[in-house]
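Everything below concerns the one structure shown next.
All protein chains but one are shown in place.
We call the chains A and B, going by the order they appear; numbering starts again at 1 in every chain.
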Amino acid sequence: MPKKLLVMIIHPPYGHENAFAGFFIAMASLSKGLDTTVILNCGGVFTAVKGQKESECLLSLPSIEKQLEDIVELGGRILVDDTSAEMRGIRREDCNPGVEFVSAEELMKAIKEYGELMVTL
Amino acid sequence: MLGVEIMKTLTILLLGAPYSSQYPEFAIKIAKCALDRGYKVNMFLYGDGVHAGMKNQSPKAFYNIENGLKEIAQKGATILSCSRCSAARGYVEGEFDDKLQRYPSSKIIDEVRIFSLYGFVDFIRESDRIITFGGV
Partner (left out) sequence: MSRNILILTKPPYGCEEPEKAMKMILRFMDDGDDVAIYLLGDGVELTKSSQKGDLGKLLEEIADKGGEIYSSDEDMQARGLYGDRILNCVKLRSNIFKEIVDDAMERADRVLSC
């Protein structure tokens, strides 16, 4: 059985590198065959917003949206804390369809199941 | 095999730079306790954590992080530093050295090896627990 890794991202993208850093870990881990789950919690929920425009004249930062899609494609699960999202006005329709909105209770169960090895950024 | 205990492994992920926060000190102190208890310890410097490996640190009043890292390395900890984060911050000075298994840097202490993120994934695979310190 492959080892499980849980990556909890609590920072929004672009303002700090943490969200990118967390996604890089998730992708590297998935590509090496680990069962990887990403939790977007607190400000990290902004990472799930779809339609993030990548452009040279904007921030000169690559879009994190493509990375999110890659993670889903590689078999990683991306869970969005619905309380954090609601507080920030982020609705399911604002987000990439590949992510799953979960309740606090479901988040707790996910941490119990996948959180033997966990990183937080 | 009777009497052979499999050593448990702790990996520490350090995201914080020295002196601006207490995180590198916490990471080193946890590492020391774990090594003294006989565990295997890995440390991965990530994001601003890569600054922890800089040579010639000379804090006037704070705990010297450079010395702390040297001490845990001497006790057996394996310390890797993310190559992408290190390159971004100006530490990487050449191509990957296959023989030494590191990217070269005259600015980083020898006890810290600049290596790709896959090094962290290898740490994860052999770990029983991971503790994260830092990250704003």
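As a convention for this text, a contact is a pair of C-beta atoms (placed from the backbone, for glycine too) under 8 Å apart; a residue touches a chain by one contact, two chains touch by 3 or more.
This structure is a prediction, so every number in the text was calculated from the model and none was measured.
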Chain not shown: contacting residue from A:D35, A:D70, A:D94 or A:E116 = A:E116
Logged for subunit B, residues touching the omitted partner chain are 8, 10, 21-23, 26, 29-30, 32-34, 37, 39, 128-133
Interface with the undisplayed chain - residues on subunit A = 10, 41-42, 84, 104-105, 107-108, 111-112, 115-116, 118, 120
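The working rule: only the chains that are shown with their structure count from here on.
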Please compute the C-alpha centroid of subunit A, do the same for subunit B, then give the distance between them in whole Å.
-> 25
Quick one: which bits of subunit A touch subunit B in the complex? Just the residue numbers, please.
-> 3, 5, 11, 16-18, 21, 24-25, 28-29, 32, 34, 117-121
What residues on subunit B touch subunit A, complex-wise?
-> 13, 15, 46-47, 84-85, 117-118, 120-121, 124-125, 127, 129-130, 132, 135-136
